[in-house]
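Report on the structure given below.
Omission of a single protein chain aside, the complex is shown with its protein chains in their original locations.
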Amino acid sequence: MTVVTAISQENIIVGEVANGLPLTIPVYRLKGDGTGPSVYIQANMHGAEVQGNAVIYQLLEQLKQLKLKGDITLVPYANPIGCNQKSGEFTLGRFDPITGTNWNRMYHYNSDLVTEFANTHSRFNDDALKRAFKQSLISEINNKLNGPAYLLNTGKRIALNLQKLAHQADIVLDLHTGPISSKHLYCPTFARNSAHYFNIEHVLLIPNDFDGAMDEASFCPWWHLSEKLATQGRKFDVQVEAFTVELGSQERIDLTEAKNDANSILSYLTYKAVFTDANYRPTDITRYACHLDDYLAYYAPIGGMVEYIAPLGGHIKAGEPIANILRMENYLQAQPLQTLTLDTDAIAILHFASASVNQGTELYKFFTNTFEL
Amino acid sequence: MTVVTAISQENIIVGEVANGLPLTIPVYRLKGDGTGPSVYIQANMHGAEVQGNAVIYQLLEQLKQLKLKGDITLVPYANPIGCNQKSGEFTLGRFDPITGTNWNRMYHYNSDLVTEFANTHSRFNDDALKRAFKQSLISEINNKLNGPAYLLNTGKRIALNLQKLAHQADIVLDLHTGPISSKHLYCPTFARNSAHYFNIEHVLLIPNDFDGAMDEASFCPWWHLSEKLATQGRKFDVQVEAFTVELGSQERIDLTEAKNDANSILSYLTYKAVFTDANYRPTDITRYACHLDDYLAYYAPIGGMVEYIAPLGGHIKAGEPIANILRMENYLQAQPLQTLTLDTDAIAILHFASASVNQGTELYKFFTNTFEL
Amino acid sequence: MTVVTAISQENIIVGEVANGLPLTIPVYRLKGDGTGPSVYIQANMHGAEVQGNAVIYQLLEQLKQLKLKGDITLVPYANPIGCNQKSGEFTLGRFDPITGTNWNRMYHYNSDLVTEFANTHSRFNDDALKRAFKQSLISEINNKLNGPAYLLNTGKRIALNLQKLAHQADIVLDLHTGPISSKHLYCPTFARNSAHYFNIEHVLLIPNDFDGAMDEASFCPWWHLSEKLATQGRKFDVQVEAFTVELGSQERIDLTEAKNDANSILSYLTYKAVFTDANYRPTDITRYACHLDDYLAYYAPIGGMVEYIAPLGGHIKAGEPIANILRMENYLQAQPLQTLTLDTDAIAILHFASASVNQGTELYKFFTNTFEL
Partner (left out) sequence: MTVVTAISQENIIVGEVANGLPLTIPVYRLKGDGTGPSVYIQANMHGAEVQGNAVIYQLLEQLKQLKLKGDITLVPYANPIGCNQKSGEFTLGRFDPITGTNWNRMYHYNSDLVTEFANTHSRFNDDALKRAFKQSLISEINNKLNGPAYLLNTGKRIALNLQKLAHQADIVLDLHTGPISSKHLYCPTFARNSAHYFNIEHVLLIPNDFDGAMDEASFCPWWHLSEKLATQGRKFDVQVEAFTVELGSQERIDLTEAKNDANSILSYLTYKAVFTDANYRPTDITRYACHLDDYLAYYAPIGGMVEYIAPLGGHIKAGEPIANILRMENYLQAQPLQTLTLDTDAIAILHFASASVNQGTELYKFFTNTFEL
């Protein structure tokens, strides 16, 4: 195999633990010729969602054989605490075990910055505006990181270090998985065309609201800037696309599937003209979309032991069984087996990872009011 | 001991667990003659914060000897899941172990309801307005509880069941503790006068923002209503006072101290004319206050083993040591003992429960810009 | 459906939790005509191993249609603490979260009792001997349960309550699962013939050593008694057969598979003449066995992210790949993908539940030196 583009590695330190060991994250970089968009891809911000590391492995294996227009930065093991936090046999990595805060809700966004920037930079041309705004986003993060150490909590420090890398890119992909899940894509509505280039059947269209996640932290500032400038009568396209790519189920490494997912990403990057010559094409599949407001969380109406019936990715008709809940504490007096249904048509996207639930545990998530993209 | 006022008990079911056992909460009630404000007191929403149960015990021991003007409802063990969730030796009860959501951030508030209510009830007199608004708050909760079971998650169901009880009262006290903590009171700014009647030296003045907690869920609707009516030119006092009472440290039962805290609450209730004849008086102490914006979280600037120095309740001068952090992984090359200071005067309110911290763990919380109440 | 044999229910209390709620376990009973052996079946002693509850459901559905010679007692949800102990999304139920003690290592066995009994009852005939020994085992448990409450820890109290039921039976089945696992059977060597009647391909032959588990607690006393009497020159068959039945993977309810497993158990019980008329027959499969000493735990030789390759139940040749370990922290300098092999032929029985492991995490368990049963 001929290596066409060199890969370099840097390790960044994002914290330290109680016995003084540093928390380091490897950062891999490939240089482009500067004529295409730059790309940032990270994986495993949630500890149990490991498959993204395998996708980055498969991406590196292919990227080094390609000539790039844009720089590409890849960060596996994005969260060294989440990665290594076991509780029982499983990785407890969705939230900080001390505070309960979701690791993917700690990115920074100061919307006041956008307003002020739009007011003070209206005479910049598009290119200068893009450069200046990118720089101001990065400065904001640097100020936080260089401020008093006692103002930063553990997760914020990790998030800011990653966000600093992400803000340098024009394209941001945050690789996640669901619990037990089909593949799906969180896609900002302005970028819905791009969703056609990922090999992902299910697309969740999300609005311009910041809730702390990496994808939002990457595109919301640019989207808001675009909206703000529109009120000034100026058309300025959103300059950054960012997606959360949900690769399937957590606690699973599948190298073959990782290669498929790498190809899906390479197809999207081909479309975005990141490569000089590569020509990855999307597969010919029907893509189904739903709006975030229609993404239904179905909580267990009773506690019990669950047999999941609705297949992931399956199109469910209203009234069809989606799960059985077994209740053995009262076999004689009550119906020990309760079959659950949904009162609307839906696509089952993911379900809970455990087979035993309290009343009110999130059992399934469904696309409702779906449409072909 | 003569029982003057009878206590009744009801058990409410707020959920069920995987093996079908119901999650029940005991609710104790004492009836007043209807001429005074009604009171709701709950404890132990966070699993490790058990001292409130002892305070409710001491309250019941005294309340049954008193004649009441207003009804009083007391709810120990408010969270049957948090209560019983151990992880290692300690109770893991600040957040749902499945989702990471803080149990005290799941109460409901629909601010649209206030706007609509203010618009449609402007001709009601004060008494009728209060009754109608109270009823509309309760209806809103009932609608949620009576809606499809699959829409309610575990914590929301517990919270709504408690909130339904709380909305019936004019005075709401939510008994909590910090990790290792001095006593302090979360007090809405409009009710700062009332803070003089609790035997609590440290008072945190909080604004009219809803962030999901019981105290906010209780007073925000009324405060917003008052503000809304003020814009119509009508003065309508905030009708409900609600406080989060922080009793000291978690994982501790102290029956003597619980009696002191019961007396503190009885002093406040005396002031609010809940009793016919009792005359509990506040102790003569200086009360220090700070605004929520000045409540400083101090995160560990490095990881390590912590010797906490700043005494809880202690008035710390800028530059004085607050903690030592021991780092033994590099005793020869680096300074193994780092002394931390604060660059402003402050009162130490609480500190972290463990002696070993990651970089970024919340080490201390301080009142800054304090003033005598 | 005609109910031929009535089912009765009793709830036993095996403990109470911090907020006073009792820990109850449902016990279902069907009466035989007294001419056959009595049976005790329990499930879910380990919290995440839920499938046994579904098997008990399927057993009850069929047993009530049969005429029984022996009494049958069935206990789902055997461990009300383990059942409901979540940590993150998963059930943390293999060990007491406070002490780390495996819930299935707390049963009681006093080997001195056997020696003393053999010495003092040598003149009893076989029937009387059996009755007396069974009674002495039950008395031993009752004495523990009726002794000072402060001498019993949480798990011991649960275990003794179950063991008291188990000692009344001639056949004991403890339904478990592995983490991610093929079906297998823990079978005492003296009962290897019986293993032909379960529809389970993999049989682990275990010696007469007590290590705290339910199966051992049930058969060891009888086996030791048999051995002891043999030294007196008396042949006295082991009177109690006990098996740990590993049903497959944890965190999974599959009602169809549960019916298959119920049929497997009914086949064994038919062989043991528990039914008047039923005639469940074992399936025609090859059964592979290995001795407990040859049951190989394979620990991760390095830390990393694991792709499990060896299929469960698969016959692996020495040198064939069993897993890949991905290491992305040093992609450029080291081989990022390590393929693991075994240096002996083996059958893969189970593997770890998570895809990320520390160096030294138990990765796989293998039958080695296997033979056809």
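Per-chain numbering from 1; labels A, B and C assigned in written order.
The rule we apply is simple: a contact is a pair of C-beta atoms (placed from the backbone, for glycine too) under 8 Å apart; a residue touches a chain by one contact, two chains touch by 3 or more.
Note that the structure is a prediction, hence the values are computed from the model and not measured.
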For the chain omitted from this view, which of the shown chains does it touch?
A, B, C
Hey, which of B:A18, B:L66 or B:C83 is the one touching the hidden chain?
B:C83
Check the options C:Y57, C:Y77, C:F95 or C:Y268 and report the residue that touches the missing chain.
C:F95
Residues of chain B in contact with the chain not shown
7-9, 24, 26, 28, 47-48, 50, 53-54, 56-57, 60, 76-77, 83-84, 86-94, 179, 251-255, 305-307, 324, 326, 328-332, 336-337, 352-356, 358
Chain not shown, touching residues in chain C:
15-21, 23, 81, 87, 94-96, 98-102, 148-157, 297-305, 327-330, 340, 356-363
Listed in rising order, the chain A residues that touch the chain left out are 17-21, 24, 77, 80, 83-89, 91, 97-98
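Here is the rule we go by: only the chains that are shown with their structure count from here on.
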Matching the CA atoms of chain B with those of chain C requires turning by an angle in degrees, to the nearest 5, of 180
Same or different for chain A and chain C, when you check if over half of the residue numbers at their contact belong to both copies?
same
Taking each chain's centre as its mean C-alpha position, how far apart are chain A and chain B in Å?
35
Centroid from C-alpha atoms only, then distance chain B to chain C, rounded to Å. What do you get?
47
What whole-number Å value describes the gap between the mean CA coordinates of chain A and chain C?
42
Residues of chain C touching at least two other chains
24, 77, 83-84, 86-89, 91
